[in-house]
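Structure in structure tokens, see below.
Missing here is one protein chain; the remaining ones are kept as they sit in the complex.
Here the chain labels run A and B in written order, and each chain numbers its own residues starting at 1.
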Amino acid sequence: MTEYLLLRHRDIPAIDQLAVYRENGGFAAFEKALKQLQPGDVLTAVKASGLRGRGGAGFPTGTKWSFLPETIWPHYVVANADESEPGTFKDREILERNPFQFLEGLMLACFAVQARVGYVYLRGEFWPLTQKLNRCILELEQAGLLGDHVLGTDVSLRIYTHLGAGAYICGEETALLESIEGKLGQPRLRPPFPAVSGLFARPTVINNVETLTNVPLIIARGADWFRTLGTEDSPGVKIFSLSGCVNHPGNYELPFGTTFRTLIEQYGGGTPDGRAIKAIMPAGASSTILVADAQTLDTPMDYKSVAAIGGQLGSASVIVVDDSVNMADLVNQTVHFFKHESCGKCTPCREGTYWMAHITARLAGDQPDAQDAALLGSVARQMQNKCLCALGEFSTMAVVSALEKFPQDFGIS
Amino acid sequence: MNLLLQQSSAEVEQILVRYPAEHRRAAVMPLLFLAQRTTGRIDSQALADIAEITGLSTTDVASIMGFYTLFHAEEDGGGRFRIQVCTDMPCALRGARQFLAAFCEALGIQPGQTTPDGLITVEEVKCLAACDHAPFLQVQGDGELVDYPDQTVESALALVETLRQKPWARY
Partner (left out) sequence: MAKQISLTIDNQVITAPEGMLIVDAAKQAGVNIPVFCYHPKMEPVGMCRMCLVDVGRVQVDRATGQVVFDAEGRPKIGFGPKLETACTTPVAEGMVVVTDSEKVKAARKDVLEFLLTSHPLDCPVCDKGGECPLQNLTLAHGPGESRFLYADKQHLNKRVPLGELIFLDRERCIQCGRCTRFQHDVVDDPVIGFYQRGRALEIVTLSEPGFDSIFSGNTTDICPVGALTTADFRFGARPWELKSAASICNHCPVGCNLTFDVRREAAANGRTVIKRVMPRQNEQVNEIWICDRGRFGHHYTESPARLTRPLVRRNDELVAATWDEALALAAAALKDAPPLLLAGGRLSNEALFNLRQLTEARAGQARLYTPMSGGAVAIQAGLSAGSNLGELGKGDAILVVASDLHEEAPLWWLRLKQAAGRGAGLIVLAARPTRLDKFARFVIRYAPGGEQAALAGLLAGEGEAAAAFAAARNAVVFYGSDGLDLVGSEQLAWLCAELLAKTGHLGRPNNGLVPVWPRANDQGAVELGYSPAENLPAALRSAGLVWIAGADPAGDDPELAAALDGAGFVIVQELFLTETARRADIVFPVQAVTEQEGSFTSGERRVQRFYPATAPLGEARPDYAVAAGLGQRLGLALADQSAAQVFDQLAQIVPAFQGLTFPALAEAGPQWPEIGRADLYYGGTSYDNHQGLGAHLAAPAVPLRLPEMKPTPAAAAAGEWTALPVTRLYDQGALLAHSELLRGRLAPAAVWMHPATADQRGLAPGQMVEVLLSGRKVTRQVCLDADLPQGLLIALR
């Protein structure tokens, strides 16, 4: 990689200053859009680029934008900065170090769907980043890039930040909308979908921070250029958050298609003390755990290839587990995470995560019992396909895969 | 008498302006943060004040407060500073649990407890999105939240000393 596209501060450290960002091409795309393009042009470009959501679901971004009906107004764009999936810290770095590129992406998205107001929903723990982001937004207003007459046109656009207060479930898009609206952060029923009835019951686009940070590049350099990076099915670059048992944890901006091995060994510096890698969790705690065999390590990191080996790439929050780790202990931690974060709305997740947590606590003890292990698997499967949202479903993935692939850690001989 | 309006009317206005006028209840979360900043907790007066501003019932305001971990009700207790240490799975893989145990032992309290001088509460929290800087903690108090990456027991104890010396924030 010669040039950072998203983590541009690694090339240009002062890029979090507006003047430096503009000197380096910042807001040229936005200005071009406002003065030369139609909203539909921006939408078409993003669609053509094949950009997929970077928050974990991987849904084609341009397609999502195109769902907003032209008959219901106003439209809203909400940037999801609730980054709470364990093992994920890419949005934090973008917001801290390259905030203007993200904001420009958000502003382009607003332009594309003709939204007059955009919100950035940040997890409550991002309080310091929010203070900085608010200062950036103020600077943009002072520079005429936001406000009632953006760049002297009759387009009005305002960006507001909204701080969460410590609830992972608010990263789920409909729960996020409920949270902004001042209600409990519990997911909504779908249909209706946010594209038709979202924030304040209006058509709304919700995009991840990293997703939006790609948009200025697509408009500036073209969809075709974007497609030269990554793979056919997953174009572009991805910020892989690497954590766990590695020497150099951190964010790595790499093209889709880079293998796990390259990420972990070449960039991550391998495991501490040269221990063997036992397992990989590519999607944070919401992962199907992958055994770190050669096949897995050499699998390209893109949505399709990871799915082909029975996993999910998700948010590309790659957690490396070495052989010092007992999987029962690890699963106990992931289950306690989901139990803590369960919103409580639906029975299987509310009761199931609570129940699983009791069992995993026992299994993480000195004498894991095979019957308990069987019970755990049964409870996890009992939750599946019944929950109101993905949290409950995802809470079972690490459990089921760990039991299946590492039975010896659970007392199953 | 609405104390919140009396003491912070400009900030309340700034908050309300961010949301459509017919959806005032959207202001409830930022208002809870505002009410919390002086003492770190939200008391029944604040709940009533926020209810009046947003048009919600006091019960509904309390309901929002209770849902989120960063809002603290009056009866929840806690010190002026909450040192929130992440011990979630990725940080645990990098020694966060051992760090927490050693840190608490040095302070003479259990996780979840408050130091005898009433100043510091140490809390175990879930993932803070900084897994590459474990052991990672943040300090919630005095109306703000500050990050402290790559901690050791020594650096954490030094932090505690700094907090002990900190004059009360004025709002």
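Note that in this section a contact is a pair of C-beta atoms (placed from the backbone, for glycine too) under 8 Å apart; a residue touches a chain by one contact, two chains touch by 3 or more.
Note that the coordinates shown come from a computational prediction; the quantities given were computed from them, not determined experimentally.
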{"item": "Chain not shown, its touching partners among those shown", "value": "A, B"}
{"item": "Options B:Q7, B:Q45, B:T58 or B:T115, residue touching the unrepresented chain", "value": "B:T58"}
{"item": "Chain not shown: contacting residue from A:R22, A:H340 or A:K405", "value": "A:H340"}
{"item": "Option from A:L177, A:M301 or A:L388 whose C-beta touches the chain left out", "value": "A:L388"}
{"item": "On chain B, residues whose C-beta touches the chain left out of the figure", "value": "44, 47, 56-60, 62-63, 66-67"}
{"item": "Interface with the undisplayed chain - residues on chain A", "value": "167, 169, 184, 189, 339-348, 350-355, 358, 375, 378, 382, 385-388"}
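The rule we apply is simple: only the chains that are shown with their structure count from here on.
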{"item": "Intercentroid distance (Cα basis), chain B paired with chain A, Å", "value": "25"}
{"item": "Chain B-touching residues of chain A, taken from the complex the two chains share", "value": "83-89, 91-92, 123-128, 160, 162-168, 179-185, 200, 241-245, 249-251, 284-285, 319, 321, 325, 330, 333-334, 337, 340-341, 343"}
{"item": "List of chain B residues in touch with chain A within their complex", "value": "18-20, 23, 25-30, 32-33, 54, 56, 63-64, 67-71, 88-90, 92-94, 125-132, 134, 138, 144-147"}
